[in-house]
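Heads up, one of the protein chains got dropped from this complex, but the rest are sitting where they should.
So that you can tell them apart, the chains are marked A, B, C, D and E in the order they are listed, and the count of residues begins at 1 in each.
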Amino acid sequence: MTNEDRSQRLRELTREVVGTYHEIGGINRIGEKNLPSQAAVVSILEELLAVVFPGYHGDPLPMNADLEVLVGARLDAIARSLSAVIERTLKFCHQLDCQCEQLWQMVDETQEEKRFKAAAEYVTMAYLAQLPEIRRLLALDVKAAYEGDPAATNPEEVILCYPGVKAVSVHRLAHPLQMLGVPLVPRMMSEWAHHRSGVDIHPGANIGERFFVDHGTGVVIGETCIIGERVKIYQGVTLGALSFPRNPDGTLIKGGKRHPTIGNRVTIYANATILGGETVIGDRAVVGGGSWITESVPAGEKILS
Amino acid sequence: MTNEDRSQRLRELTREVVGTYHEIGGINRIGEKNLPSQAAVVSILEELLAVVFPGYHGDPLPMNADLEVLVGARLDAIARSLSAVIERTLKFCHQLDCQCEQLWQMVDETQEEKRFKAAAEYVTMAYLAQLPEIRRLLALDVKAAYEGDPAATNPEEVILCYPGVKAVSVHRLAHPLQMLGVPLVPRMMSEWAHHRSGVDIHPGANIGERFFVDHGTGVVIGETCIIGERVKIYQGVTLGALSFPRNPDGTLIKGGKRHPTIGNRVTIYANATILGGETVIGDRAVVGGGSWITESVPAGEKILS
Amino acid sequence: MTNEDRSQRLRELTREVVGTYHEIGGINRIGEKNLPSQAAVVSILEELLAVVFPGYHGDPLPMNADLEVLVGARLDAIARSLSAVIERTLKFCHQLDCQCEQLWQMVDETQEEKRFKAAAEYVTMAYLAQLPEIRRLLALDVKAAYEGDPAATNPEEVILCYPGVKAVSVHRLAHPLQMLGVPLVPRMMSEWAHHRSGVDIHPGANIGERFFVDHGTGVVIGETCIIGERVKIYQGVTLGALSFPRNPDGTLIKGGKRHPTIGNRVTIYANATILGGETVIGDRAVVGGGSWITESVPAGEKILS
Amino acid sequence: MTNEDRSQRLRELTREVVGTYHEIGGINRIGEKNLPSQAAVVSILEELLAVVFPGYHGDPLPMNADLEVLVGARLDAIARSLSAVIERTLKFCHQLDCQCEQLWQMVDETQEEKRFKAAAEYVTMAYLAQLPEIRRLLALDVKAAYEGDPAATNPEEVILCYPGVKAVSVHRLAHPLQMLGVPLVPRMMSEWAHHRSGVDIHPGANIGERFFVDHGTGVVIGETCIIGERVKIYQGVTLGALSFPRNPDGTLIKGGKRHPTIGNRVTIYANATILGGETVIGDRAVVGGGSWITESVPAGEKILS
Amino acid sequence: MTNEDRSQRLRELTREVVGTYHEIGGINRIGEKNLPSQAAVVSILEELLAVVFPGYHGDPLPMNADLEVLVGARLDAIARSLSAVIERTLKFCHQLDCQCEQLWQMVDETQEEKRFKAAAEYVTMAYLAQLPEIRRLLALDVKAAYEGDPAATNPEEVILCYPGVKAVSVHRLAHPLQMLGVPLVPRMMSEWAHHRSGVDIHPGANIGERFFVDHGTGVVIGETCIIGERVKIYQGVTLGALSFPRNPDGTLIKGGKRHPTIGNRVTIYANATILGGETVIGDRAVVGGGSWITESVPAGEKILS
Partner (left out) sequence: MTNEDRSQRLRELTREVVGTYHEIGGINRIGEKNLPSQAAVVSILEELLAVVFPGYHGDPLPMNADLEVLVGARLDAIARSLSAVIERTLKFCHQLDCQCEQLWQMVDETQEEKRFKAAAEYVTMAYLAQLPEIRRLLALDVKAAYEGDPAATNPEEVILCYPGVKAVSVHRLAHPLQMLGVPLVPRMMSEWAHHRSGVDIHPGANIGERFFVDHGTGVVIGETCIIGERVKIYQGVTLGALSFPRNPDGTLIKGGKRHPTIGNRVTIYANATILGGETVIGDRAVVGGGSWITESVPAGEKILS
């Protein structure tokens, strides 16, 4: 193949590929500025982890520094980055005729452009105000992990080495953002945690205190799960949907409670599958490894596979 | 331990370790140039993703740019990098008395050195010519994911956050390279996708349109699988081999159809295992979660675990 | 919200968050220098992989170089980095009233500060001395993977693309460090391998020669497992604990054999679960996919799920 | 000093420093977006050098690539970056009640915001259209340097190693931008060249073909110099102003011809100083090293210091 | 040359080179930790420039941020880095039997190790307290440059593009550190400025308000210069020593006033040389370009070369 042939063929191919950018919808975004960048979201998440786990994540907090100034600068920077990401995401969603309009409508502003910005700042501050409570929850999760695993020799090991703890920590940070109605961003956070830990927790899931996921790879926790306190689950556990109701036109009905409810102090062993929005696992129940459960389990019962 | 003792002991250890480089075969490659580098393959894959998902992967395509020139430059660069990687890989395989000789023999060149280069260019251009068709398939896969998951609120979320979509996208890019007989490179691409998504699809698998893998962690799809259209599978599903026939000398017989055939519109729920090269799942069948299947299933049937 | 409001609210939030650094224990380490850094441990691990798999990991060893000098410099650098990390980890543990005191007490030094350093150097040299033996084991593991998978077309593919091989390789490097009593560091190595491969092998597990984990995602191998020679396991297999005995105060008893013993030439298919410290799988047994096993299996038996 | 003292004192100092941000003008720009970034300007300059000296600056142009596509992508990217930098600079200048308004007024646009953008695009395209002519000039400058220095053993050495050639090359790129009335940007380019080469050529200077600066450190060429063809100057030469006329209020009168005019084929040896806007050095004159000249020199004369 | 020959010769050479590390003194520092690193000093200097020229140097200060928190965090970080560098430098100097002992002796601490730290913190805080005054001086220097050069079209250009302004700015930051008796560090700062601007100002020089160096390349200002207010100098000017008195043993006498004194409102044109510690240039004098001056000049006089 001569160099001229090669150039000729590549130019034709280019025209063809660019042609598909116009013909094939849904997988191109050209000249788009508002799609939130994965890198920006991950960077904010890492800064948040540095604030809630000082000394374990991010640059260490030095011995003789002014903590209020250092942490204040971190929070100020997070507030700006997060607000900018949310503002762009709201604009992006608005183009799609999304449901999140309600979010930025609660801010009283006449000019549309300013409404996005005001809504983003409002949400950002409401979110950050929850950080002290998030830290309280995280400390309890770490305690639960340390107390629940005989192989754990100190709590530091739990924070540094347990993928389940990492996934739950990110969930504690992503869930309040989801509750505030922010589109896409909390889902991008939870997917990052999924990739890092093998644990897939939808940011919409409602999870009680002292939650421990051991080993974790393959765990799936669906959007509408409700999980009580002191629950412990093992690798490969699915808390999923049983079946998806459809609209008359055959498309899936979006929304609705589709995933199970788990009581307090429940333990679910490896590879168990619990499905259905009306399935309830009662307090103190124990679900054996590999179980396949689509109906409710009374409190205190032990289910073997 | 004095500094002299330390040096002495490290020098002895060095001699011993270097000694094992000569004595122990199979895990050293010293002075080797032709082994494809994981970093180079991943970089090409990321460039390909930027071409097929413009605006979602890679640098964004700016608003007021000349798309043909920008995409043309990307394709020109991909063509050169990919051709160089394939050329080296062919040389590497040739040393091993590999089967891919047929690939570069189809190019009519007298000098051996030039044959590698000509074969690599031939394969590269034949591969890139499939990009428009690959984009058509990807758009259908994304549509299938969006329509198949009630939690998906917009198609952008599906492209950005669904590991199953990422794994299938990489498979769409790796499979044609595997079909062209290129050694190692498509396998390195699929392993990268495995690491990023938890979904292990062998690049040899033959997968129909509108394929959706939900959640995905722990999915394994073997080399000789044949999968129909509109198939949907969940986390932890294995499409694997039943047993491996052996040569008279006890070594495994390489090659042969070892993995199942899945019909159109089949759904396979979480952690199901389907094994065997002669196992066929008929059209519209539903395989329940946790099922263990080693024999064929008729069309339309529902298998509970 | 005015800029002054914003500053005011962020300053209050900062005070509140910094307040939780004092009130909430267990998830802060401020002004701490001795916690081993994940980045440092991973960097040492990558250097070790470059030494045991020359040409596959790390910078390639060039054709016309002086191997003894290049490898010597790598080992010298590893020795210094590893010794520094271990020294800090020993100091860190010492603050926690840990059990690893025995380790640095075996070194005869009068000043406490020097004892940490001497113990770290002692352990480092004892560890590095095992590298030739580790290389012997790795070559056998690679051979087992290549011979055990009909899809593997050459041993290079096995080293470059098989996550199970990567996980086992890291285990071969982390286990001797665990045996020497080094806290945290081997666990950080194995967690890195877990993240990269989906395979979770506790560095305490005792694993025989020619071990092969295929596909690998979701595999969990517990701390007190004993695994024989020529064992082969598939994705999703758990070798776990049955239940955790507790102290009279309700806390878990740390330590004790809790995970199963696997004989020689055993094969365990996908998603099988084997639990309990007294469970023994006899030589040449075959455990079917999805099996749930909590009692011993005699030699040679085949268990179907 | 206790940690509390330290924090207290740093907080007071901070308040004092931030106070000076309000009190002291002229050296703060807070919340400013339009100031052109030195990094952006240097990056554009390096891209331009890669276009005009292909293979010497920037990534090499590969053997078997499609030059039009590669160069087209470079020019497309330069056009976008340069246009964006110029647009910001025009906005920045506009705030200062600058003279460059005339530049963006020549573009017929009703909305002010769009006028900046349109003017920036207009200037960018007018500038880039001069690149072929710039390349012609550069080839002549390189030829002049090679022919003018007996120590030069090949033209490649001249392009790669001669700081004077680098400074003149940047001048050829910065001067047309200055002529188009772009504020700040050409000055930032010439200052970068000054730093890299020790040669300080104001982008306003008007320099004829085949210009050679040997060694170069300490050369200063003022804004209103006019230099003929085939001129050669050595290190330490100043072509400067004699004195600055002042306004009645004592401030300097900005603008006006203040620097000398140099004829064709003139040679000026090391450390000579030629001053004054009305000073003319005639064709073929030779100015000796260390001369101090404030009056015109007839054609063909030789001035000794 | 065989590979063995090559290794042999390189090993011999290595032994020889390492041998010279022991035999040749003065240019080796092996295992030395206390030598201040050029990179650390430059990084501190860049942070200081970002504090005194906000928006011109360093990351921009965003519009809606809390300035006190952001600047506070910068100052806190600078205080820690600078204190650490100074502490190491004091220890380094102490080994050399230096004169700076007086510095850390003024801090009342019993343990020697702590004295270094206390002295470093004392000096750091004393230095930082001068930043508001330094900013006042810098604003006057920038004003002098803008008013003194007819080619300057706005003050921003002066800050961004004038090497003389950069050199004087660094001097304003380095000089107070020199006055506090810190060894090496201010000299490393001024050498960085020398490299960046071609202007070599010794950090010991005492320079009055509104100082302007135009073009700047080749300017040298010696350690014991005293320069008045509103002085303006051009490229190539040397304010140097006349001759160096020697000790009876022939070595130079270190210290003593060796460089000239320049009055207020003096202008010194390009390449003038003024030498000698007793040479005084009177107020409002003008020194012509290329002058060679070794004796005092009365106030108001104009010296031609």
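A few notes on this one:
What we mean here is this: a contact is a pair of C-beta atoms (placed from the backbone, for glycine too) under 8 Å apart; a residue touches a chain by one contact, two chains touch by 3 or more.
What you see is a predicted model; the values in this text were computed from it and never measured.
Seen in the complete assembly, the chain not on display touches B, C, D, E. In the complete assembly, the contact with the undisplayed chain comes from D:215, out of D:215, D:230 or D:265. When the whole complex is considered, the residue among E:124, E:153 or E:271 that touches the unshown chain is E:271. Checked against the full complex, the one of E:136, E:194 or E:284 touching the unshown chain is E:194. The chain not shown here touches chain B at positions 3, 6-7, 10-11, 14, 64, 66, 68-69. Contacts to the hidden chain, counted on chain C, fall at residues 62, 64-66, 69-70, 72-73, 76, 80. Taking the whole complex into account, chain E touches the unshown chain at residues 1, 6, 9-11, 13-21, 24-33, 35, 38, 92-93, 96, 98-99, 183-184, 187-188, 190-191, 194-195, 198, 200, 202, 204, 217-218, 220, 222-223, 236, 238, 240-241, 244, 251-256, 258, 271, 273, 275, 290, 292.
To be clear about the criterion, only the chains that are shown with their structure count from here on.
More than half of the contact pairs of A-B, counted by residue number, reappear in one of B-C, C-E or B-D; that pair is B-C. Annotation: 51 Å between the Cα-based centres of chain A and chain D.
Taking the mean of the C-alpha atoms as each chain's centre, chain D and chain E sit 27 Å apart.
Within chain E, the positions touching two or more other chains are listed as 62, 64, 66, 68-69, 72, 76.
Applying the touch definition to all chain combinations yields A-B, A-C, A-D, A-E, B-C, B-D, C-E, D-E.
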